[in-house]
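One structure below.
Of the protein chains in this complex, all but one are displayed in their positions.
Moving on to subunit A:
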Amino acid sequence: MFSLRNIRSRSITVLLGLIIAACAAPAATGPRIRVQDAWARPGAMGMGHEMEQGMSHGRESTSAVYFVVVNDGDQPDVLTGAVSDVAERVELHETRMEGDVAKMQPVPRVEIPAQGRVEFKPRGLHVMLIGLKRDLQVGETFTLTLQFERSGEIPVRVSVKEMAP
């Protein structure tokens, strides 16, 4: 029959089992982000033209940065922006091909799935450098800091190349 002592003993056993099971289960570690193969197109600094009709004509020379974001973690993360000393503004953009027409648009955020990867590549997602503060010559490097919702800021060394590596 069930005595008080037996019940207490079984309860302790069950409790210990639950504690052991909890310890054995893998803990959620969150996203683990790394960035590979970062490169940018060459670009010439703006020509310093005066503003016309409220728009920064002429001085906003541009370039684009491409890379692969890998998430080895078990939680997704979101790329929300980027900054760099070489440009006045840095934005996330995407080019979409509709037939033979290339259409570009800003993208507010890019989700990096758990155990997944997202490729920023020509004619697709890219980081756009707007208003270059200096020329970007082939062979040079610069730092781009990517801003993630959970992983925070991750600095990336970017090589200037004409074509994809």
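To be clear about the criterion, a contact is a pair of C-beta atoms (placed from the backbone, for glycine too) under 8 Å apart; a residue touches a chain by one contact, two chains touch by 3 or more; residues count from 1.
Operating definition for what follows: contacts and distances are computed from a predicted model.
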Query: Looking only at the UniProt record of the hidden chain, which name from "Component of SufBCD complex, ATP-binding component of ABC superfamily", "SCO1 protein", "Cellobiose ABC transporter membrane protein" or "Anti-sigma factor" is the right one?
result: "SCO1 protein"
- prompt: Among A:D74, A:D135 or A:E149, which one is in touch with the chain left out?
  reply: A:D135
Task: Tell me where the left-out chain touches subunit A, residue by residue.
output: 41-44, 47, 51-58, 60-64, 89, 91, 93, 95, 97, 100-106, 122-123, 126, 128-130, 135-138, 162-163
